[in-house]
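The block that comes next holds subunit A.
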Amino acid sequence: MAEILICEKICKSFSGIEVLHDVDFSVKEGEIHALVGENGAGKSTLMNIISGVIKPTSGKIYKHGKEIVLENPLDAFKEKIGIVHQELSIADNLTVAENILIGREPINKLGFIDRKELNIQAEECLNIMGISIDPRIKAGSLSVGLQQVIEITKVISKNIEILILDEPTSSLSEKEIQNLIQLLKRIKEERNLSIIFISHKLNEVEILADRTTVLRDGYVIGTLKREETTIPKVINMMIGRDLDYHKSMLSKNDFGNVILKADRLFGKGFSDISFEVREKEILGVFGLIGAGRTEMACALFGYDKLNSGEIMLKGNNLVIDNPKKAVENGICYVTENRKELGLFLTKSLKYNTIASSFEEFNKFLGVMNEKKADIVAEKYVKELQIDPPNINQNVFEYSGGNQQKILISKSLAAHPDVLIVDEPTRGVDVGAKEMIHSILRELANNGMAIIMISSELPELLKLSDRVMIMHEGIQKGTLKNDNLTEEDVMSLAYAEG
Partner candidate 1 sequence: MSKLKKGMALFISLIMLFTLISCSGKKDDSDDAAKTEEKPEELYSMVVFSKGSEYFNWTYAGFVDAAKSIGSHIKTELVGPPEVDAAAEAKAMEQLIAKDVDGIAVTSADSATLVSSINKAIDDGIPVISFDVDSPDSKRLTLVGTDNVSFGEKAAEIANELVDGEGQVAILYVPGNVDLEKRLNGFKDKCAEEYPGVEVVAELNHEGEVVQAEKVTMSLLQSNPDIDVIFVTEGLGAAGVAAAVRSLDMGDNVDVIASDFNTATNDLMEAGEVAATIVDDPYFIGYYAFLNLHAAAHPTDRPSDNPPFGYVVSTGIYCPISGVMAEDLADGTIADKYLNPPSFD
Partner candidate 2 sequence: MRSKQENNKKLFLLNKLKSLDVQNYVLIVLMILLIVSISFVNPKFLRLRSFEAMINNYTLEGIMALGMTLVIISGGIDLSIAGIMPFSAIIYAYLIKAEINIYISMLIVLIIALFLGFINNFLRSLLKVHPFVVTLAMQLTLKGLNLVITDSQVITDFPENFTKLSNVKILGLSIPILVLIVLVIFYGVMLSQNRYFRYVYFVGSNPRAAELSGINTRRYFRFIYMQSGLLAGIAGIIACFIFNSAHASYGTGIETRVITIVAAGGASMIRGGIGNIRGTVLGLIFISMVYSSFIMSGISTYYQDVVTGLLLILAVVFSEKFREINIKTNIFKKREEENV
């Protein structure tokens, strides 16, 4: 197989900070090439350079041995390089056909869109992908999975030779992911397409990739062939050290009383969920995206509507219809979407820390007790080792891991009895991940009840004392973590009935 694309000594700096160092990277014809690395390793930057979104500071790109210069995304398309970004670029109000053929609509003599031709062409494109959707319906009425497929159709139909997929599975359900994987394998075969595939999910990488390139801190660490690719090896390359990912952090102490008990919760996206969580216990909730776990947590927390069900806190019945009430009753929720639902990016660390516990900082007549706030913020900065330890710095200046710690400290400052953490290590580098894990364990050991939602099984198995498994809104069961394995959990998740 010939190499279709070669990147040679690509460097990129943003305002003086170099994020890519002499990166060499190549893709062969008709291969699926996975690109992995921690957050901030430079994957997206590299892909943005290849797809013409940004320009490299130095370095050259060759396609078929010829040097190419990409000024903007259009140039990349001209070179038959197409990218599907993480966030979808579907216009809800345009039809499927228009979405697919945007920018290349067939035009009739009057210069208007030739609808008939448009629909025929779109249908052809969809047929090639092996899906039958009426191209005349509005794209907004399709599911996210289908929208993703349309997006890929759109890019592929531009007769591209190289397809870049940036985290294509991050918002898909398990079934949709399987469909997508099949689809990618097929079109690779049929069209001899080269695919560059960015993912966090190493199991997908293992299944799909012909080769895998690992980036760390802007350097290429190495490229693995299919037969060499194993998850531990990849992880090792990503973080630069062996991580005992399965070292258990289970508690050794006895659990206390039941703190939170949920009985037959129904709501949008989940139904009939019951569970209880005790002092000093971490209850893991496993489920992939679309399993209804975040929806359940939001409803429990009063952010979304709970249709029916009872919540008992320390034996008392409780109706939680807004987050304020939840916080007042000692239930805190650490969201998975920290930028939109969690943090106040343009406000200081201090104010972010006390955001859930404002009322505790009243001096007299509602005057803010700044001194106390300083003390509290300092305390959490120290305990969670937030870096840099400047409580007056704006949160958007912190890295992802530190932002996550700030988010956790916000909840901690409200002295919760029950802490719900949703994907606590999403978008966090491995070092910080480890740290967050030990913080959570520590909290539980000190008496807090923790509900930890995650789609990463290793993380769950490492931390949680029991694991509740959710799948497509339904509770599949709860397992005690006595040497529980990933297979146990997955088989229960996909069990019938």
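Here is the rule we use: a contact is a pair of C-beta atoms (placed from the backbone, for glycine too) under 8 Å apart; a residue touches a chain by one contact, two chains touch by 3 or more; residues count from 1.
Per the selection procedure, all candidates are chains of the complex that A comes from, given by their letters.
Model, not experiment: these values are computed from the prediction.
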Since the rest of 1 or 2 are in the complex but keep clear of subunit A, which one touches it? 2
For the subunit A and candidate 2 complex, residues of the former touching the latter: 53, 72-74, 77, 83, 85, 87-94, 98, 102-103, 105, 107, 111-113, 131-134, 136-138, 141-143, 145-146, 149, 154, 179
